[in-house]
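Single-structure report; data block below.
The other protein chains are all here in position, but one chain of the complex has been omitted.
Note that the chains are named A and B in the order they appear, and that numbering of residues resets to 1 at the start of each chain.
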Amino acid sequence: MTTLMAIIVLGSMALLFGAILGFASVKFHVEGDPLAEQVDALLPQTQCGQCGYPGCKPYAEAVANGEAINKCAPGGEDTIKKIADLMGVEPPPLDENHDTDNSPTVAFIIEEDCIGCTKCIQACPVDAILGTTKQMHTIIADECTGCDLCVEPCPVDCIVMIPIAKTPQNWQWDLNNIPVVQLD
Amino acid sequence: MTDYLLLLVGTVLVNNFVLVKFLGLCPFMGVSSRTETAIGMSFATTFVMTIASLLSYIVNTYILVPLGLEYLTTMMFILVIAVVVQFTEMVVHKTSANLYRLLGIFLPLITTNCAVLGVALLNIYEQHNFLESIVYGFGAAVGFSLVLIMFSAMREKLANADIPKPFKGSAIAMITAGLMSLAFMGFTGLVKL
Partner (left out) sequence: MGSVIERIKRGHFWTFHGGIHPPEQKFLTTDKPIRAVSIPEQLILPLQQHIGISADLQVNVGDKVLKGQALTKSTHPMAVPIHAPTSGTITAIKNAVIAHPSGLSELCLFITPDGEDRWRERKICTDLAKLTDNDLIDKISSAGISGMGGAGFPTQVKVSTHEKIKFLIINAAECEPYITADDLLIREHSPSILDGINILDSILSPEHILIGIEDNKPEAIKVLQQTTANNEKIQVCVLPTKYPTGGEKQLIQILTGQEVPAGVLPSSLGIVMQNIATCFAIADAVINDIPLIKRVVTVSGQALQKPQNVWSLLGTPVGYLLEQCGYPNKDKKHIIMGGPMMGYSLPTDQVPVVKTTNCILAPSEIEISSPYSTGTREVECIRCGQCSDVCPAQLLPQELQWSAKAKDHQQLNKLNLFDCIECGACAYVCPSQIPLVNYYRIAKSEIRQQTQLDIKAEHAKVRFEARKERLTRDKIAREEKQRAAAAARKARMNSGTTEAKSEMSAVAQALARVKAKKAQTKVQAPINQETPTANVAQKSQVAAAIARAKAKKLAAQQNIAVEKTILVDQNTDTSKPAVDKKAKIAAAVAKAKARKFADKAHVKNVNVDDKPIDDKVEQVSNTEKTLVDKKAKIAAAVAKAKARKLAEQQAKLAATPSNEITNEKPKSEST
């Protein structure tokens, strides 16, 4: 008898609470996911798709829904740490399927080899390639995110990724790495 | 009235849930790396703890005890706490986007905070009445918030300090927590109930 009672009580309580929650979820329904937006703001926005999602926003949404946070290769350790801070979890190491080298690069088209097939233009997620059919293409370096999505589709392999050169403008005050050339 | 005040002070300082009773240690270590998040966690926990102790008192007194189902308290309380947390999350989400952004991630974490269940269960063992239960729950939450925020402030400084290598990270945090616990033991005997 008591067992039955217990089951009834627990069951009815659960039902009641379930009803309340169900009602609340309808009543207090909110569009959009602020967490996904926060994650999106932390991602590097290269739109490279290396995480397996078509762009940064879809990945951010996936992360908000429990996807692993260590799949952003261009962001590297820094981004993982930031997302981990946001989500309140320990930062895992970068997914081993990805290169650990995330030094910034920019795509460059070797002009004499370009046949003007427009395949790279279709691949570029940020419209950073200029050109039209049978005309030589070129990359707007300032717009390029270095996602290297254009490298694969090129039938003549005329796109190379060039690491961004160190200049006095973006130099990081690393005094230990100055090439000291003492002449005489 | 004095009784309630003494109960409050007693729970906040003397019988501090984190440093004396050692409950709720995972959020204490987990979300104390930055003051901002610690404050968010504190608010969320305070709210949930107070409501949960209130509700669990009601459930216990008016449903479980009359039906002689005291052995179901733990199960029941977990249910209550989970619902309160979920409900709070939804309400906060709807009413204040800003607060939700601050608390959002921590709210689900509270479900697994043992201090919340601890408060509900201790209320029964100590045979608190309705008001006492609320004061006890609130006091426990304030105590939790107090040490969490203090601890996070310390950890923020520690993160940038020159700590010997073997002590970096969690190690120094543990030591700090231990020292804090020692300090809180100094309150023993402050309140006699």
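For the reader, a short list of remarks on this structure follows.
As a working rule, a residue touches a chain if its C-beta (ideal position, glycine included) is under 8 Å from a C-beta of that chain, and two chains touch if they have at least 3 such contacts.
The structure presented is a predicted model; accordingly, all values stated were derived computationally and were not measured.
Residue in contact with the omitted chain (choice from A:P34, A:P91, A:P125 or A:P153): A:P125. Interface note for the absent chain: among A:L43, A:A62, A:L86 or A:C120, the touching residue is A:L43. The chain omitted from view is touched by exactly one of A:C56, A:L94 or A:A107, namely A:C56. Per the touch definition above, the residue from B:C26, B:L131 or B:A161 contacting the chain not shown is B:A161. For chain A, the residues in touch with the chain missing from this view are 40, 43-47, 55-57, 113, 115, 125-128, 143, 145, 155-158, 166-168, 170-175, 178-184.
Against the chain not shown here, chain B presents residues 159-162.
Note that only the chains that are shown with their structure count from here on.
On the chain A side of its complex with chain B, the touching residues are 2, 5-6, 9-10, 13-14, 17, 20-21, 24-25, 27-30, 34-35, 38, 85-88.
The part of chain B that touches chain A in the complex is made up of residues 30-31, 33-34, 37, 59, 63-64, 67-69, 72, 75-76, 79-80, 83, 86-87, 90-91, 93-95, 97, 100-101, 104-106, 109.
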